[in-house]
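Note that this complex is displayed minus one protein chain, with the remaining chains in position.
What follows is chain A.
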Amino acid sequence: MSRRIGRILLRAVITLVMVAILNFGLFRVIPGDPASLLLGGARTSVTDEQIEAQRQNWGLDRPLFPDQALDYLSATLQGDLGYSFKFRGRHVADLILERLPATIVLVGLAQFIAILCGVMLGVYAGWRRGGAVDHAATGVSLALYSTPSFWLGMLLVVIFSTALGWLPGYGAYSPGANVGSLDLALDYLRHLALPVTAVALGLIGQYVVVARAAMSDVVTEDYMVTARAKGLTGGQMLMRHAFRNAMLPVVTLITLNLGYVVAGAITVEAVFAWPGIGGLTVEALNARDYPVLQGIFLLLGVSIVMANLIADLAYGLLDPRVRQ
């Protein structure tokens, strides 16, 4: 048991170091000299001496490996992700932390709704395979699963915002909203409704498909015949014997999806101008703000590794067969 956990933790640590090194390498092979980017790129006239001075100032004249790489690793470990190009003088870590809550609220809420609806629907569809609910749920899920969520978002904006005018389709707050009032909270929720719906719809299909497949495998298992022979009712068979076995693949999917909570809605955030990590990513891309992008990539890598770690540990709790 503890040996298995130790192995999982060790693997996570090694993966994290690899992620950090890859992340460092990736941004060093992109064309473009950071020093000249800092000085305004090729549009302004800067002398070679000025560029050289900047390179020395930031330590860019030293060899990439191992000097700069070690600098990067030790700074990253201390939480120093460098400075943004676009937002002059601002720490990348501060920028990311500022935007993180909006994304966690958006994707977290959408995940919660999608898991609740998707798993219930999928489990029921798999339990009553071939029934009306199964046909409807499977059809709609496959359609949603294969639809890009930003397109769903655009559709929602066109219908509920532009045509009907029920809900705002842009930003997190109305301009000039009262700070600290109850109205502000309501205003925030109204702005949240459409993007959450878009992200949740995109996720529901996935949960329905996986939960249904898992459940329809379980109902044909021999131990379900044993449960029936023991005189259990349909409900008892579902809750005592089928549900937990069917949850094994679903829990893996849930925990793996947790890794995308921080960066899972880049396109939807762009559609709704939601002030989260996704919006920041798009802004940084447009401005070639490499340090910010590098920070976001690192965050994404770390959260996916952590989600995998949780998935491995959770699976052991649910399924006694993998504990050894």
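Assume contacts are C-beta pairs under 8 Å (C-beta built on N, C-alpha and C of every residue); 3 or more make two chains touch, one makes a residue touch a chain; residues count from 1.
In this section, contacts and distances are computed from a predicted model.
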Per UniProt record, name of the chain withheld from view ["Peptide/nickel transport system ATP-binding protein", "Sarcosine oxidase subunit alpha", "Pyruvate dehydrogenase E1 component beta subunit" or "Thiol:disulfide interchange protein"]: "Peptide/nickel transport system ATP-binding protein"
Full-complex contact with the absent chain, from A:Met154, A:Ala193, A:Ala270 or A:Leu318: A:Leu318
Of A:Leu232, A:Leu256, A:Val282 or A:Leu313, the one touching the omitted chain in the full complex: A:Leu232
Residue, one of A:Asp94, A:Asp183 or A:Glu221, that touches the chain absent here: A:Glu221
Touch list for chain A against the chain that is not drawn: 221-223, 225-233, 236, 240-241, 244-245, 318-321
